[in-house]
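The complex is shown incomplete by one protein chain, all other protein chains being positioned as in the whole.
Order of writing sets the chain letters: A and B. Residues in each chain are counted from 1.
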Amino acid sequence: MATSKEISIGDAGARASELEGDLQGETMMLNVGPSHPTTHGVLRLKMELDGDVVKRCEPVLGYLHRGDEKIAESMTYNQFIPYTDRLDYIAPLSNNVAYALAVEKLANLEVPERCQAIRLLCCELARISSHLLGVGVYGMDAGAWTVFMYTFTEREKLYTLFEELTGARFTTSYTRIGGVARDIPDGWLGRVLEFCKGVLPVLDQVDKLLTRNRIFMDRTVGIGMISKADALAYGLTGPNLRACGVDLDLRKDKPYLGYENYDFEVPIGTNGDCYDRYLMRAEEIRQSVGIIRQCIGKFPEGSYYTEDAKKIFAPQKAKVLTSMEELIQNFMIVTEGPQIPKGEVYFEAENPKGALGFFIHSKGGGVPYRMKIRGPSFCNLSILDKLIPGHFLTDITVILGSLDFVMGECDR
Amino acid sequence: MTTSDLALLKERFETLTERESSDHVAINCASSQLIELCTVLRDDFGYDMLVDVTAVDWDAQSPRFTGIYHFLSTTKHEYLRVAVDCTDDINPALPSLTGLYAAANWHERETYDLMGIRYQGHPDLTRILMWDAYPYHPLRKDFPLAGIEVPLPADDVAEITGMSVKPAPMVGGPFVSSADGPMSQTEPRARDESWNEKKIKPCGK
Partner (left out) sequence: MQNTTIAYDSKVEGEVIVTQADAVINWIRKHSVWPMPMGLACCAIELMAAGGARFDISRFGMEVMRFSPRQADCMIVAGTVTYKMAEVVRRIYDQMAEPKWVVAMGACASTGGMYRSYATLQGVDQIIPVDVYISGCPPRPEALLDAMIKLQDKIGAEHSVKNLFPEKADSKDVAEVTNKS
């Protein structure tokens, strides 16, 4: 009769350290990326392997460094909006909103309530879009292709909504300094609610496929554990930070866009491992659906731009072609840019990937003197050279997928 | 940061002055007292996260470079900006905060890469966004946006393709239109009309 034997896998890190003295032969240098399906963009990992265990890992960035900050110094504030789209190119609307809020803070401009509600809707839809992709691609990295197909179909519905609102599927460039580009079309809010109704069953299906899946749990529970102290020290933000147990969500702690008027919960994790990070994102989609429903329920009337920002927001086209003052105003704003007063500002918004920050130093005029973009993925990735050593090579894909970074905002 | 906290800090560090800012409290600090100030901020005042390290190049002024740090207190939900002038204009240097905050590591590498500020005490101050052999610091005001010609980072690729890092063309695009003549001839057309969909471009590489 066959007897059963219990095998304990134990802690990969502990085993790596106890094997240290027993190194037989040489370590192997392995290069993962920059062109690799699981590196989510162009990230390169220079790794030193002892058998299957990673001993050292050095991430190399900069393969997508396009010079955004230098470009910003020669573009007007409105001209820079398409560049902000391409920072976190998975949720471009939230980058647009974060940038517009930063510049408006510098100009001390408060946009009307309808504009704030539109921007909030955009941010939350972008959050759903980003987390759907995060969960989908994470499932694909761990081997679950079906999850990727389901979430991508839902994202296509979101793309249709964005296209109706802004004109582009993604890379929307929708906000302007002082408002948004156009008002929401008729019936759009109804279609958003229909989408919300449709995304929750898909999320339930993804839940059934992944959350209690034996293989998925074996691959993610206990892998890539980040401690609370480490997370704070390395500057992690967003779901990665909250998975470690730190209660920091800029929507609740430093509210903007009227987030304080909505009732939502912020999921906080316990272990800080890959499984927790997956659960964070799945739960945040549900919370975002709740926020969207509340927002649409009390959607304010009014204007979608600040009416009295004469030197900042371009006037209505009908007036431009008939009235002299508006013509001059439009000309000045288009050629010289929105006139933003002197000063320094740093504004962070809670983007789906983390806290996207803009530091703008303005010397007056329409062009910033210095703009620094604090990309959340840059800070999230800095923990890699401490996190990965001690794990197996096959855990790399799972860890990278769980951190959900995008190289556009990492390298800028 | 409350006014009483700020007053306490100013008592302890005599070089601290308030800095003009459109939003958060901002202070100027001397580079000699930076590490001490950041230790006090982290341990006594609860600024446990370093969210951003950057620098500004003032171009014709002296001091030319100012390092800007942003701290966040996760308990008090307050930001703080600390600005530190670099004493040397030609070879700017600042003390490194990697001993206090691990986040400073990559941020300081990026500031070194793009602005050229050396951080003393940094464990591995190498370029992070540009390749290691790149000779310039691109974000400085005297560096043009288009770039300066340097050889490609990989020698073998440079040899096969005959390419180098060329300055980007700042004006003009692939289409041109002439200024005079009838409308049908002033329509934008490709600058290089030797190839199109029917007549394939001869590939040389």
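Here, a contact is a pair of C-beta atoms (placed from the backbone, for glycine too) under 8 Å apart; a residue touches a chain by one contact, two chains touch by 3 or more.
Since this is a predicted model, take the numbers as computed values, not measurements.
Participant: In the complete assembly, which of A:I90, A:V199, A:I333 or A:L384 touches the absent chain?
Facilitator: A:I90
Participant: Determine which one of B:T17, B:T75 or B:T161 touches the chain that has been left out.
Facilitator: Checking the options B:T17, B:T75 or B:T161, the one contacting the hidden chain is B:T161.
Participant: Which residue numbers on chain B touch the omitted chain?
Facilitator: On the chain B side, contact with the omitted chain comes from 130-131, 138, 143-148, 152-154, 156-157, 160-161, 163, 165-170, 173-174, 197, 200-205.
Participant: Could you please point out the chain A residues that touch the chain left off the display?
Facilitator: For chain A, the residues touching the absent chain are 34-37, 41-42, 62-67, 70-71, 82-83, 85-86, 89-90, 133, 149, 152-153, 155-156, 159, 169-171, 407-408.
The rule is simple: only the chains that are shown with their structure count from here on.
Participant: Let me have the rounded angstrom distance from the C-alpha centre of chain A over to the C-alpha centre of chain B, please.
Facilitator: About 21 Å, centre to centre.
Participant: In their shared complex, at which residues does chain A touch chain B?
Facilitator: 61-62, 65, 67, 69-71, 73-74, 105-106, 108, 230, 232-235, 237, 246, 248, 253-254, 343-348, 355, 357, 359, 361, 369-370, 372, 374, 378-379, 381-383, 386, 411
Participant: Enumerate the contact residues on chain B facing chain A in the complex.
Facilitator: By the definition above, chain B touches chain A via 19-24, 26, 48-52, 54, 56-57, 68, 70, 72, 74, 77, 79, 81, 101-103, 105-107, 110, 114, 127-131, 138-139, 143, 145.
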